[in-house]
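So that we are looking at the same thing, I have put the structure below in structure tokens.
Only a part of the assembly is drawn; its chains keep their places, and the rest are absent.
We call the chains A, B, C and D, going by the order they appear; numbering starts again at 1 in every chain.
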Amino acid sequence: MTPVRTAAARPGAALLTAAALLIGVGGLLLVALTLPVPGDGTPPNARLWLAGILALLAVGAVGVRGAAQGESRAARTLPAAFTLLLAVLGTEALLRAYAVPAGLIPTPGRVLSALWTARTVLLQDTYTTFVLEALLGFVAGTVLGLGLALLVVRFRFLERGLLPYAALFSSIPIVALAPVIVKAVGLDWPSKTVVVAVTVLFPVVVGAVRGLQSASRLHLDLMHTYAATPAQTFRDVRVPGALPFVFGALKVASTLALISAIVAEFFGTNGHGLGFRIQIEVGRFGLDIVWAAIVLASVAGIAFFALVNALETRLLPRAGRS
Amino acid sequence: MTYTSPAPPTSPPPNEPPIVSIRDLQKVFPVPGGETVALKDANLSIQRGEFISLIGPSGCGKTTLLRLMADLEQQTGGELLIAGRSADAARRERQYGYVFQAPALMEWRSVLKNVLLPLEVMNVPGDRVGRAREMLKLVGLDKFERNYPWQLSGGMQQRVSIARALAFDPPLLFMDEPFGALDEITREHLNLELLRLWRETGKTVIFVTHSIPEAVFLSTRVVVMTARPGRIEGVVDIDLPHPRSDDTREDPRFFTLATEIRELLKKGHA
Amino acid sequence: MTTLRPSRAAGLGPMLIVALIAAALYWPLMLAANVGPAGRTLASGAELDCKTALACASQLRNPVVPAPAQLSQGFVRLSTPVTSPLALPYNVGVTAGETLLGLLLATVTGIGLALLLVASRAFERATLPWLVASQTVPVVAIAPMLAVLLGQYGVQGFLPKAIIAAYIAFFPVAVGMSRGLRSADSLHLDLMRTYHASPAQTYRWLRFPASLPHLFTALKVAVTSALVGSIVAEISTISFSGLGKMLAENSRASDTVALWVIMGYGAVLGVTLVALVNALERWVTPWSRR
Amino acid sequence: QKLVPVKVQLKWFPQAQFAGFFVAQAKGYYKAEGLDVQFLPTGDQSPIQTVATGTADFGTTWITDLLTARQQGIPVVHIAQLFQKSGYTLVALNSSGIKTPADFKGKRVGVWPSGNEYPAVALLKKYGLTTSLDSSVSNPSVQAVTYPFDPSIVFPDKVDLVSAMTYNEVDQIVGLGYPLDKLKIFNASDYGINLLEDLMFSTERTLANKNFKGSGQSGEDIAAKLVRATIKGWNYAVKNQKEAVQIVLVNCGNTCKGSGTRSSAASHQTWQMAEVAKLYNAGPTLKGRAGYLDPATYKANVTLLKSLGILKADPAPAAVTYKVWEKATGKK
């Protein structure tokens, strides 16, 4: 209800925003380029640079805040991009200022160049981890989870008898589960797919059951007066009410799926996958590739999350006013 | 609209069991640190084709009584039969429609789809959309069929919920203050429509209202309740002639009956 | 309509029955899972104390699924002496402590972030995508680095595990809490507006209480996340005790049965912690009926 | 007088592999040098990382780890070499018919990840074999799989050959029901792949520190004391193995029991003590120069690592210092 402030409506503010962003981003870039890469040349006076870098970050943050005003497309997307830019440049500058060895923490610049030089291997790994393991496992786990949730809600006995055990299983960490599954299924990618499916299963069951049970009392009463069959109550009241919960669970599961796949790869692989790459490169202190793999995992995770999000807005054109 | 079997009001076929029969009915709600007696020692017998109004102070158990009859709540004592069967059996046979005190529309369905709901659930044959539109027209909302509930005013929502309850043409209607949120003109219009429907279809209606004139105008009998613990204070026979019209309200008997109910209510309030 | 909903105090009966069914199915399933490896092991010429694949299935040294006798022996072996710092009870306690401390950190951070997210659209736009991103980073990969980073500032032992636990647990709290803070009924918001309540007052009297159910739902997710986080942290960083430490040790020693027993303890700990959150919820929100 | 606190990061769980350290601690050799030594248990993090960041002052690791870290700009320094011979093996069943490394072709080999795969890679390369670990090879002649150390996960049903240290995993495999006479063991060192293992290291900063933790002594002096006491411990341990095993057993958590659930910790550690004694009692140790890094072996290691492409260039001379060992032993 507060009137919408837009940068466009206040040219002064727009100018200020642009200036702050320019100083923040440009300044950090300049600092990062001026400072030597760790290992080349003498380490600079870190304390002095720290103050400067923090100041530039603060100026940049003011700019980001300004850029986030209004409802334009730019105002929605640019702040996140600028934040990333500031964070990356700030990290680069800090790592250079403190001359941190690349074998401990690589500078973002090195990570970027590793992304490029190792692109074929990394893309192959991403395919294995994301498509074969995470995506397939996610789909399998979701289908199973929804089916189980339906059963649980349909038969109250199962709800009381089975659901408590779901909580039990969901607190078993993948690190304990993965060796058992790898042992049972094998070292190739399907074992990781199974691990992903199992880890996705429980959030989906719990979310779907919660959603299916969140139906309004009055609506249930109404269906009761119609002597509706459970299937009808299900379709007309429970499912529409459950969708937001299910999507909430799917969003959690989408990030979980990728992490599980990577972690499961720590317990045995045939030489493919981002988890394998991370593990093998950590041993070689090739942390630039490690971080490149982490970046790819993150990007895949975000893309996955965004996909589920888009599906949600598609399927749930929520009628509610905010 | 075509309805079959215009049953003569207030004259049930002989030997038919009462459609509602209540003996010593009681409902106690447990509340933290005690209990609320919402209904106590209620006795009532309703014949098929009657139009019964329940009237009484706020919190006296009218909603509770309706919910018990609709098998939405379990009694804690006494006996309750609907058409000679248990409330549960009657519900399973889809004997009644229920208009809740709150509209209870589904926010993910448009107005039309809300009215279509019971028709879909009960798999009513024929032109369902036509039927739903007819009902919306009856309550004056045919222009809003594509709106979503939150785009309607309170009274409009309540009218959608009335249309929904009427849509599948149940023989028994429970209506919990259906016209409470409506203006007098709309209300009087709907009163007349409801009476016509009742007359033409032989439905039994059990109707909660706070308006004494409305109760007198509509009913064959008015049940007056008292508060805490909810009890039936008295039952007033409304011996005004049918069909009723605006003239009915001018009848001196109308005034006498209203006063009688008023006195009973006052007694219950004290 | 009370009859349509399960009551909280649902009996333990169904759980017991399911447990019994699972117990009855366990033996045949165990045999089915192990008979293959047992056969292959025998075929490879291994010297076992059994002759047929079926007989070996229940006494493999590293079974896919351990036999009940193996489990019970393992349980006794790992649980006694009860007070020993090498036995499970003590280590469960350590992990529980780390988890709870992690949950506390996660709750404080999560609520703080939620406040910022709800209060400032600029903050939300600038950081939300990266908060999501932070959760797509495999903790196992960064936990060692994080522990090393903290270690050089003398942060060692209990705290790094709690911090790693908090790292994965804060997100559900932040999301649940911001959803909760936004869940306030629009009519209630209107009401506070008519009172000209300050934002702080609206939070105190409306948004906070309205957010509690969401917060607790999130906390139940967060507490299991925190548990997983502290176990992962124990495995991947310097640790002297804890469930994760025991998992790592026993996995290096090829003690499959021990892994199952530890997993069992972990699961029980998880359920206990969730029950604790549930109890807290009932205590904090006395008005909610169900 | 006040003891100087020293943190030492071991590279594995407590076991007889570190017998010398535990004996030195138990016999008071460290205390006698004025040191209060604490051993940090291992995790997934590399000892290099803990030492480089100052979480620990000294560590043990193996040569490839140290040199690759150095190559990535981490200023770690080798100060003493404990094991003079590699204990790395690849194990197959006799029944598999694998007789020489040349037979590995077309087989599945299980290796440990995280930099522990190099000895296997080196061995394979020596026989002209390529693995799927090298992503530049499109049609590898050996299928390599990684798994987390425990051989029972993969052996023998999922791989034909499995990595094993003479002093640990070999006995675990025996515990799975395959006595030694059923196994064909390929010792990497027998094939000229002798990448040195357990060594002690620190950082340039620590060694150059003039006042180590306010003790008034230099980092190098502390290092020398630590090395001296450790070597003393090792010498005692390999001579009095029974007693050493008893001391080790006090230090282990759940890790000493060896394979499966049946073999006792004591018998497994007795085996392990005997095996590590063999690795300790080799090369310079036999010439009374325990702890000395033989320059020729070091050079051979560097050459091997360069030929594998793991090292791009010769490591900086500062990667190794003999000063500490000389100070500790008084030898040259």
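Quick note on the criterion: a contact is a pair of C-beta atoms (placed from the backbone, for glycine too) under 8 Å apart; a residue touches a chain by one contact, two chains touch by 3 or more.
These figures come from a predicted structure and were not determined experimentally.
**Q** Using the labels on the shown chains, what is the complete copy formula?
**A** The total chain composition of this structure file is A x1, B x2, C x1, D x1.
FYI, only the chains that are shown with their structure count from here on.
**Q** Where is the C-beta contact count highest, in terms of which two chains?
**A** By contact count, the leading interface is A-C.
**Q** Just how far, in Å, is the C-alpha centre of chain D from the one of chain A?
**A** 38
**Q** Hey, how far is the Cα centre of chain B from the one of chain C, in Å?
**A** 52
**Q** From the mean C-alpha coordinate of chain A to that of chain C, what's the distance rounded to whole Å?
**A** 19
**Q** Enumerate the residues of chain A that touch no fewer than two other chains.
**A** Residues 104, 179, 183, 221, 224, 266, 282, 321.
**Q** Can you list the residues of chain D that touch 2 or more other chains?
**A** 46, 49, 53, 148, 150
**Q** With touch defined as at the start, can you tell me which chain D residues reach chain A in the complex?
**A** 46, 48-49, 52-53, 65, 68-69, 71-75, 113-117, 131-133, 135, 143-148, 150, 153-154, 158, 310
**Q** Could you pull out which chain A residues touch chain C in their complex?
**A** It comes out as residues 1, 64-69, 75-76, 79-80, 82-84, 87, 104-105, 156-162, 164-165, 167-177, 179-180, 183-184, 203, 210, 213, 217, 220-221, 224, 252, 255, 258-259, 262-263, 266, 275, 278, 282, 290, 294, 297-298, 300-302, 305, 321-322.
**Q** What residues on chain C touch chain D, complex-wise?
**A** It is residues 37, 40-41, 44-48, 61-62, 70, 73-74, 77, 86, 140, 143-145, 147-149, 151-152, 156, 235-240, 245-246, 248-258 of chain C that touch chain D.
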